[in-house]
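Below you'll find the structure, written out as structure tokens, and then a few comments.
Only a single protein chain was left out; the remaining protein chains are all shown in position.
Order of writing sets the labels: A, B and C. Residues in every chain begin at 1.
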């Protein structure tokens, strides 16, 4: 009976909006929806899915903690005849009924191109990353790809800053070591906003341009009001959540659904 | 003056009562939880779900068995979460040599990492907390090197069967937990090794004077803890079809919580495997039951904390009554 | 046998030497780290960067001051990471009432959460590890309720000035660390409150027999630890322009590591604020230096672990030599 959704986290605005959109759509369609939060732990995600199976849900919507490791959970559900839909993060080496997600790589390319444009094709760039998350790795790869068109731009530092506090310290330290940095790409809004703070506190607000990824409200406001934040790659969690629930409802109704429903990220720049 | 009763019959006759006295509080907490969940959700008390719980609790329970030894010695091992991850990775990479070599290599890696903790603690006389905080980082760093942070997929059917297969109708993973429970329980309660652990944890100085080789014992126990973590890592990687570089993160806290819930004293010298198993079950039942009831995540955190508090309090109270 | 030298001149004259003897090992580790980083990166040893380090270390250092008290008592407080987050959130939400009320409310919230830890530990006689593991979850759950997990933005200029402003040329955040260091140091080393803490941590029984109200002391110290965590939470939220629901996650480990690196014994009764400050600086210098050198994340984990091991080892060796 109904939909079970296993989401990666609940401490990130993107996922909060995603969950809210799913709940709203489920209510509108009158279909029961239960949400579990894996808290970035694949084992908990597996346990959550197992519990969904015992409870007897019809469809599972999952945003995998890991694009490869979630195979186990998905296989388990499918073995019980439960259809699986992935949102946001695709699953590698397994077939799911449908995937709805941002094209992170393309988003990364767009971020790289934007960076090249705002820096006029030259300068030194730093990256804040999160190397154990595959969607982030895709963004970073895309970003580097996008920058390939600008041979005079050099990537001088790449450091890991997972939480906002870590990102702040890391960007301070990168700016300290490379004061000639002119651009910073943060893998998410938190990283970008922290980088902007760091640039200001180092007195480099006129020199450094920051680009983020996610495009939640806080970051969009910052792009509007803060000269350092030149742009953010915008994902569309509401659309994603709504599509996911609609797809799940279709699956329950026995309709065929498209295997891929990409949601292309936008580029949000100053109005 | 000495009204010593016959000691042998005394211990045999009151076995069951002693068990109830010892675990009354914590068992009560476990039973209460089960009753509440059963009342609130009909699917809770089904064979399928109970099997579920046992499977879900397996990784933490096995790690907690190892942790119990370490805590009994009055030490702590914060690196087991990282060892779990390294073990999975070693297994995933070594499966190229075949299933059995991979299994052995994984266990050996766990033993080695545990032994390093033990040697640093015993021979360099560094506090185990700081040693294992350090190796927690080191092992976590190491696990990420071969794949640069990416997970390693596992396709070996034998390896995957550990987490997915059944034997005599029961999931293999549950058999492993049971076997390891019995092994650790007997080792602790019936052998001289266990006795030495209690003595050393109770009073290190007195143990030294009694001729116990405390350093060796310490190294052995950290090694054992490493091996248990490696087994937990094998199960986890098998359940997840892959070795994750961030696997087992912060499981050390769950393992410690299971042991302490089960009555193990962080000061050393007091605790049992039965208690730890009950502690792990409480944690597992709680997680599962709240999922079954669709309790929202943040409320789950709060309820879990409250249940832990109540369980220990019931236990402490029961023990005070007895005294 | 009693070659008691004149006690007064003895203490004054050997002050500096005593300091070197007490902190020689750990100071050596700190100096070594600085020398290495300076040699490898010219920009390390600049006023701007040292200010940087102090700012980055502030949150952990302040939390570690509180933690030092708790550990001195022979207890542990794992909930401070969550208290940091709750404090930030209370501040962010209460800023609607104005800056000063928000500040007071935040400190009061920290005190309350600490006091709850203390009461549960002292009055219900539960082990502090399990109490604070439980409240860690409870407080972390609570912080997420008002915003459903989302961060709360902070725009109040006074609040933001705490993290960004300067006073007499030095960032305000560094002033706060210094003031709290001096406060805690004096409270610990010069007052009867501090002396009672040492006595109780060293031998609880003896403290009880000497007429120390151990329960009250325990509650007071957990409260103090909660207040310190709240201050850390204020700084963090101010630096981040927002209260994050996952703020301070696992900072308790850093705080404990700083204290233990600085020579605080987890068994209680031994430790100083000076040591904790040095311990926190080592952690801060290490993070900053490796970022400056662009050491990849996984290698940073490994190096950090190794440095911690070497630092404690230097310290333990220095102390053994002295004895």
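A few points about this structure:
Everything below uses one rule, namely that a contact is a pair of C-beta atoms (placed from the backbone, for glycine too) under 8 Å apart; a residue touches a chain by one contact, two chains touch by 3 or more.
The working rule: contacts and distances are computed from a predicted model.
For the omitted chain of this complex, the UniProt record lists the protein as "Monosaccharide ABC transporter ATP-binding protein (CUT2 family)", which is one of "NAD(P) transhydrogenase subunit beta", "Monosaccharide ABC transporter ATP-binding protein (CUT2 family)", "Peptide/nickel transport system permease protein" or "Acyl-CoA dehydrogenase".
The chain not displayed here makes contact, within the full complex, with B, C. From the options C:17, C:195 or C:321, the residue with contact to the unseen chain in the full assembly is C:195. Considering the full assembly, C:212 is the residue among C:212, C:236, C:283 or C:307 that touches the omitted chain. Only one of B:67, B:207, B:285 or B:308 touches the chain withheld from this view, namely B:207.
Although one chain is not displayed, its contacts with subunit C can still be listed: residues 1-4, 7-8, 10-11, 190-193, 195-196, 198-199, 202-203, 205-213, 269-270. Residues touching the missing chain, restricted to subunit B, are 1-5, 7-8, 10-11, 190-196, 198-199, 202-203, 205-213, 269-270, 322-323 (touch as defined at the top).
Basically, only the chains that are shown with their structure count from here on.
The distance from the centre of subunit A to the centre of subunit B, each centre being the mean of the chain's C-alpha atoms, comes to 35 Å. A separation of 34 Å divides the Cα centre of subunit A from that of subunit C. Among all residues of subunit A, those that touch two or more other chains are 10, 131. The set of subunit C residues touching two or more other chains comprises 144, 148-149, 297-298, 300. Residues 10-13, 15-16, 129, 131, 157-160, 163-165, 168-170, 172-174, 176-177, 179, 190, 193-194, 197, 200-202, 218 of subunit A are the ones touching subunit C in the complex.
Residues 41, 43, 46, 48-49, 52, 55-56, 59, 144, 148-151, 153, 164, 236, 239-242, 244-249, 287-288, 291-294, 296-298, 300 of subunit C are the ones touching subunit A in the complex.
On the subunit C side of its complex with subunit B, the touching residues are 78, 120, 124-127, 129-131, 133-138, 140-142, 144-145, 148-149, 250, 253, 256-257, 260-261, 265-266, 297-306, 308-309, 312-313, 316, 320.
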